[in-house]
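Data first, discussion second: the structure below is written as structure tokens.
A protein chain is absent from this complex, but the other protein chains hold their places.
Coming up: subunit A.
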């Protein structure tokens, strides 16, 4: 938290932002919220977007005969819709970002910025000075839960199961008609285990001091590796069996009468108690990772059982976009519940606090009364900043992750005639899981792109810049298709 943000401050701050791409629609922005975590800042704001919409209108019956033989007329109108913007960036860029916002903010009704996260009090003074807004602190846990409820309700395929060795690592869950009750296990520096029963009712039923900070802290002491992502990298290469004492190391095989298999870890770091040899950094990091993941997994299972909850979501920086930890947590949950409970993760887990803080501030706009839809054009998608892809550069990557959500005109609900709303899947084919089908369809859409561009240009014969805009569309959509080829999730 405060410590880690201090160190990142000393790092390269001279990024060249492409800020108009990132802080979109800032002119109309109102209602700001900010969530400052140990290393990442998440900014949220609400703005209105002017959209051209095509409207159709029946010809007036009286004048119908005078006109041509068309059934109805088409007109392009400007419409204003509401959109939520969420941007995530390294704490190192916070000052640059605040400056940019200050320069581009037009709307002067905004007096307050909602803030949450452990780092909020540290940057309070900076934010107030730069933006001239009063920082209004919101309870961290309340924001987290509010955000979680929001994404679970509004974003289809928000939750997923992680399966390392399956065809598709990510198996997305369909949105449940009733998202409550659920258990949220937030693994930050420590662990908070929260039971959520309704929109406004939640309780921290448990927790543990053995969390992400323990992996990081003990890992740093054991391996002299100071960076969290590097520690995870080390762990993913190590062999825990050289450090851990397994059941078979004690009993020569399984302990059948107790139902313990030989490969089960009997004692984490048990071998380092008496062996005089040196252990590799990788092996120690792996052992540590297993120890912590298994422990959290067991605690989560026990609390889930005790409170009779079957949906358990995991979040926090220990989990956030790290396949290594998602795998070990998933493994642990499977082990302890014998498959009865599945570990669930969230695509927008990193935004929960910011979303929640924003919602707290926007209560007068009744955001929960509307349905919201993820805007695929303005959202970066899962793992746009994967630590495993460029672990060394991450802290100075300057990558900005975005999520945009459009307010839908109408509130959306289930068709009441669905036989089983909770198992209903609209799509016939899941291209995430079916690689052949994915290849085929991605190819199809790419092939069809030229035609689509042509049609778009042709649809606006009166507008000379239509060709230019169509080209921008082509680039953006092609980029999305390419991204999906790499990361079908």
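The rule we apply is simple: a residue touches a chain if its C-beta (ideal position, glycine included) is under 8 Å from a C-beta of that chain, and two chains touch if they have at least 3 such contacts; residues count from 1.
Criterion: contacts and distances are computed from a predicted model.
Participant: Of the options "4'-phosphopantetheine phosphatase", "C2 domain-containing protein 5 isoform X16", "SWI/SNF complex subunit SWI3B" or "Trafficking protein particle complex subunit 12", which is the UniProt protein name for the chain that has been left out of view?
Facilitator: Missing chain, UniProt protein name: "4'-phosphopantetheine phosphatase".
Participant: Pick from A:113, A:155 or A:299: which residue touches the chain that isn't shown?
Facilitator: Missing-chain contact among the listed residues: A:299.
Participant: With the missing chain put back, one of A:184, A:265, A:355 or A:402 would touch it. Which one?
Facilitator: A:265
Participant: Pick out which of A:26, A:113, A:185 or A:291 touches the chain that's been left out of the picture.
Facilitator: Once the missing chain is taken into account, the touching residue is A:291.
Participant: Given the contact definition stated above, which residue among A:221, A:437 or A:458 touches the chain not shown here?
Facilitator: Hidden-chain contact among the options goes to A:221.
Participant: List the residues of subunit A that touch the chain left out of this view.
Facilitator: The missing chain touches subunit A at positions 1-4, 6-7, 118, 121, 139, 141-142, 188-190, 192, 204, 206-214, 216-222, 226, 228, 243-245, 249-252, 257-260, 265-275, 279, 284, 290-291, 294-295, 298-299, 302-303, 305-306.
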